[in-house]
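Note that one protein chain is taken out, while the other chains of the complex remain in position.
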């Protein structure tokens, strides 16, 4: 994992900000909402709060704060996610069945670990070479990832309830219409991947050369209106548009629209964090599986971009201005700041399988399990979504999900070959 | 459903007592505990509280209190269990995924319905022939059934948690040893079944004649020590002792002891509502499936009783004195009051399939779905358990569960043929 | 198992007749037809041929013919069905995947065992007390059971093929119409069960007393026309007519008619051993599950008989004349000989669970696994079907299948209470 140059004062403040941001996301929730898991991919809110805390306890405090004593040693079993080398762990399928520790207990656990972290952060001070520095930074980015998951997971939990309760009561403004256009990708050898300056996850490097074919990328994301035209044209009923496994999923799961869309009196509505709302035609379509993104692109006479094409073409997040922090939870509530919607609306499926870059080596030990062991049968997504913390976005960021995942804020930027 | 002769004052008081008893069972619980379902058979506590309330709303208030207006019409969908004729209902498998209404909301729903019931009970007054009278009585017995389920379900929920939290913190006294003996069953024609005086569920009648073979029933229940001897003798590894489907279940589920038993440092312990405790050797064994009860009986050179043998032999509950009300939650905490353990310890598996008595006719309408439609692939259990309300026990009571059910307080009274 | 009084000559002839009858059933088959299993309940023809042979090898030749040497010792693993005490056995689910031994090899195995049996039968001679006598008789009855299974299984195999090939090319004559009527069952104490004279399976005894309520049994079986009226009246769409598990099966399996019925140009047809044919309205309806038989009876304002009522009322098979031997494979091809259709058309579902009679004890050893270990979650059927060997029918015969079994020749004789 690349080290980071954040100095001591900043790190303490940043730690407090990240931890506080997670808890702020819970403000609209009832105690009951924290407990359940509505499908295997979804973890309870309570679990996200505790797991991110366990991460600091296990990988930061245990090795780097000698006087640290666990508040409850059995939490290590309950809140380890998938780090085999960090010990035995609770079955993922049972996360939503564990009512204790209570929500109150979990907040006390967070507070206890935060206190110990403050002690350690004092010692780390201004020294980026302190042995704890890199893993603290990693822990903060890890927690930002779980902020996004917390939102996508609670959205699914609330939707599972036939009463369809809303997470937020305010209503986003409709997205303005923007004309589509195409941005060229220059043919030839390019360097992509993270160069080691500043923080990045291990899977973003090493930086290396790739050969890009001549191509173009869409200037903006695919809209709800465009996707609704695909549906109206019978897109879900034409096997020739789909990968074989994709059409099998359409039939087995009876998909006929993106997750969260439903017809109310003949008009498309969408369940959002603001409740069930009439579809916003100019907003980016979201909650698509890779299968759907791919079929839509084929129907459009286009294709999905490769991750290299995306990275070569996209600007740095800093160049497009701040976007709303995680919790906005609605794509394109404010599209004017993001002329090309690279970050802050929806993650963009690519046609690149999630594989190791040439020369990739995971870190030794349990931390090495962070990314590398998932490099099979997944696709890379690029950009960032309306549920991503703005400080978490990077041009080299490689998000990844399997072909049929739909509960994330996932959408489409088209690409096409240039003859 | 037989009508009941309870007069108006008593019914109002009894209604308040039953409803209050349900809520008292929730006192030891945290909000989080109310939400989850730890396996398909288990309903969330919150659901039990709401479903019993829906029963009064649907079958009593809607038809009999003209001015009644539902607090929230969508609750009818969420809290109907299996009454097809009462309308569409939520999928049972999703009961544990619904976080709203909150626990607070559900208690408000109970209060709202209780208020309306008090208005109606005033009108019903002393008139047992009032059209609402019988179904109010049924609703109270229905709620008593759910009191027992609430306890068995929350026991399973707490056990599913690796932290093994206890429901109650007090500790029951060990059960005293009692010598085994045998009670004769007279050969010949007997009348069994409910005769229509006082309340009974529809499946307890009509009263009818059966022919009993000469036999004997055990004077007391099988103990933990006796069952441990079966385990020690390799009972779970000898297919010749088991029904074919029973041994298949042993292998598929890897059963090697009753549900909730575990070895701690070589000594059998049992998870109870009082937490994980060392096994009480003289207490009745419980949490056995029918398969295990049957195999144990075969190993003992005996068999399970028929339901007719049980009913012919058992005394009325009133003849054996009061037993601890539901919530005791531990078999034989006080065995001296129940010399023969007919009621108040564990339900006793019989070798009788749960079938209609000759001439049985379910009630018309949705209420007729209460019992009759479950008459396939289940066994009758007789008696009552430590989780049954004492006013709920009857000599003619027919409880029923399938062969592999283990999460109820189910045990064994042996029987044997007389040559 | 009761002994039999068949003398030596008869037994040799009978053995040859039974073994030959099994092989004659295979005459219409292609080699390919012997191999497959079209669903878990169905065994390949090849397996039936070999398993019945293994039965004689294991339970007769091995203990009683000292010089006997197995043709291929590994067949014991392949062709043991469920006799745990007879050694390890091949997984039932894989029976249809084993291409060797070939059909030719299996016939050679039969011939090899037949030769050894002839040697033994010479020694057994006229002595019914010879230790091999009873188990040889059992083996012949066992083989007759498999004759019926062979036919019902190959019928399912052929139907699974979209080409719908016929087993036989001839066409049965249509059944004549017969008016329905009712036969009284006398109230009071009756003796039922086998009395030990002549052969019976162990589950048919001991003979014992039961108390019968006043009732009536239908004079003839339910016809296809009567069942079609139930379908036309929406029988499969009315949950109130069904057991809860039955309606769940209707929905899960999308049942809308008996197995093998299909609509061709709006007219009901039925796949038979003679191929797909237009439904014969007066023939007994068959291939019903217990769930369907029970729902039909409820729709008819009647019920299924108990097994005691059936046995009290039915004549001995010898009193109704010979019926067509197994292989007829079509109910009521010749109804005139069987005025009341007790035997030789379809097995008749009862409302009696398949349980041990009072005092029942299985035989010691592996043979004791024949019947007793299946006494859970099954129903008794009485009579005999068009696929049963006529010499195999008995008034006390207890056939048994679970609630959802439909591939046997199973139908309905109605019963009703008398006030």
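All chains are identified by letter, namely A, B and C, in their written order; residue positions are counted from 1 within each chain.
We adopt the following convention: a residue touches a chain if its C-beta (ideal position, glycine included) is under 8 Å from a C-beta of that chain, and two chains touch if they have at least 3 such contacts.
Fair warning: this is a prediction, and the values are worked out from it, not measured in the lab.
Chemist: Could you list, sorted by label, every displayed chain in contact with the chain left out?
Modeler: Within the full complex, the chain not displayed touches A, C.
Chemist: Which of C:36, C:113, C:283 or C:346 touches the chain that is not shown?
Modeler: Of all options in C:36, C:113, C:283 or C:346, contact with the hidden chain holds for C:36.
Chemist: Who touches the missing chain here, A:93, A:179 or A:240?
Modeler: Only one of A:93, A:179 or A:240 touches the chain omitted from view, namely A:240.
Chemist: Which residue numbers on chain A touch the omitted chain?
Modeler: Against the missing chain, chain A presents residues 82, 84-85, 189, 208-211, 213, 239-240, 242-247, 290-291, 351-353, 355-356, 358-359, 368-369, 373-377, 402-403, 417.
Chemist: Please output the residues of chain C touching the missing chain, sorted low to high.
Modeler: 30-38, 46, 74, 77-78, 90, 94, 96-103, 157-158, 160-163, 165
One rule holds in what follows: only the chains that are shown with their structure count from here on.
Chemist: Roughly how many whole angstrom separate the Cα centroids of chain A and chain B?
Modeler: 47
Chemist: Per the centroid of Cα atoms for each chain, what is the distance between chain A and chain C, given in Å?
Modeler: For chain A versus chain C, the centre distance works out to 60 Å.
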